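All protein chains but one are shown at their positions in the complex.
What follows is chain A.
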Amino acid sequence: MTFEVPNLAPALPEIVLLTLTSFLLIADTVWSKRCAHCTYWATQITLLVVGWLIVSSFTTQTVVTFDGSFVRDTLADVLKLFIVATSIGIFLFSREYLLQQRSYHGEFFVLGLYGVLGMFVMVSAYNLITLYLGLEIMSLALYAMIAMQRDSQKASEAAMKYFVLGALATGMMLYGMSMLYGATGTLELPKIAQVIASGHADQAVLAFSLVFIVIGLAFKLGAVPFHMWVPDVYHGAPTAMTLYLASAPKIAAFAMLYRLLWDGLQLALPDWQGMLIILSVLSLIVGTVIAVVQTNLKRLLAYSGISHMGFVLMGVAAGDAEGFAAAMFYIIIYAITSVAAFGMIIALARMGHEFDEIEDFKGLNQRNPWLAAMMLFIMFSMAGIPPFIGFWVKLAVIEAAVNAGLLWLAIVAVITAVIGAFYYLRVVKVMYFDTVEESKPAEPITRELGFAVSVVSGLLLILGLFPSWILDLCYRSLGVTVVG
């Protein structure tokens, strides 16, 4: 038996991330007393280093290493870069929130970085085992981070719900994966595709495994009817955690969707397309309709997140590379918008007052016109009103669905988008047209945080004015030739 040392170079960002995070884990025990902020700054530097490593070795080819369990292609690089970018934003906002809540611990950042590592592994997984391990690393870090605020009963409840349902979902997914192994006899995704192409796979077992895999994926994305955990967890978790939960992991979940359904099970398209269409329609309708009656902004954003997942699944259900590119575009923008929206809540929150009720935003225009304008940007972008970027992502996904012949699905999406505009605009109405009786000040916790919120919200407008490059990036990374 000869053993060749695998080519480690493509995995350099992961290796560096793991090394620096583990270093940080040890260093934090020393730092936590003398220099608590060192952990935060070291976290950001780690992310910057990893981001720079990805940029400097950006690849346009597909490189496979570690005996076919790791893949690095343009898609992986682009998604990792956006994960790094959103994570920098997440930690920036989280730090102020944790300081404000007096629950600033170094472990938060260390676990957060391990979560990022898990997402990287998911994005680059080319084998069912690594895909599962990446998912578990990420989820475990998330469960612990939500539960870290031990004194808050709501946070513990949210962590428990997320943990139990998350474990159930991974169990389902693992069962589906074992069935997939049974049907194809291999764990590597490209080989699974080969076996299916050769026609040796048992069709019934294959379809059966797909059901469980899609259920697992839907749980992780929070698509109806596997969405029950989303509002409770978003609402109960500390806002810094909700921010984490609602942004970067969604990008990783998309990567998982792509690797499994496109790299591995592309030829089983007729089997999974129908399931995704059902998930998509239900998510669009349920997410939108229930969001209308919410009074808590975090819950509202949770339900709107469910309907956004409906849009993403619609892109995927189109069942071609163009659809996946549109879905990727959507999920990246959703992650950035989430950072902006939850960042806004964090910026205005105070100790003992979360600023997460829609009531709290009443008359924000009188109290702080600049932040009110930024909130307007976020809400308009989520509603899909031009010229904000939210319009272009919806357009791309609907276009993909229409091109794939799913006209009725596109019509459902447009109708729910119109209904959705109602509750986003209600927030705007509350801010601009409702007068507040007693004028409480609404200043951001720190000037820097107000600035950061403005940058992220402004980005939604700037990207909306120049949407083509990011759309281009998504199309290219999936190997679609750009039309028009």
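The working rule: a residue touches a chain if its C-beta (ideal position, glycine included) is under 8 Å from a C-beta of that chain, and two chains touch if they have at least 3 such contacts; residues count from 1.
Keep this in mind: contacts and distances are computed from a predicted model.
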item: Candidate names "Sulfur carrier protein", "Formate dehydrogenase subunit gamma", "Acetyl-coenzyme A carboxylase carboxyl transferase subunit beta" or "NADH-quinone oxidoreductase subunit J"; UniProt protein name, chain not shown; value: "NADH-quinone oxidoreductase subunit J"
item: Among A:Tyr40, A:Phe82, A:Tyr97 or A:Tyr143, the residue in touch with the chain that has been omitted; value: A:Tyr143
item: Candidate in contact with the missing chain, chosen from A:Leu133, A:Leu267 or A:Leu425; value: A:Leu133
item: Residue among A:Leu111, A:Leu243 or A:Val339 that touches the chain left out of view; value: A:Leu111
item: Hidden partner interface residues of chain A, rising order; value: 1, 3, 6, 11, 18, 22, 25, 66-67, 69-70, 105, 107, 110-111, 114, 117-118, 121, 127, 129-130, 133-134, 136-137, 140-141, 143-144, 147-148, 150, 179, 182, 202, 204-205, 207-208
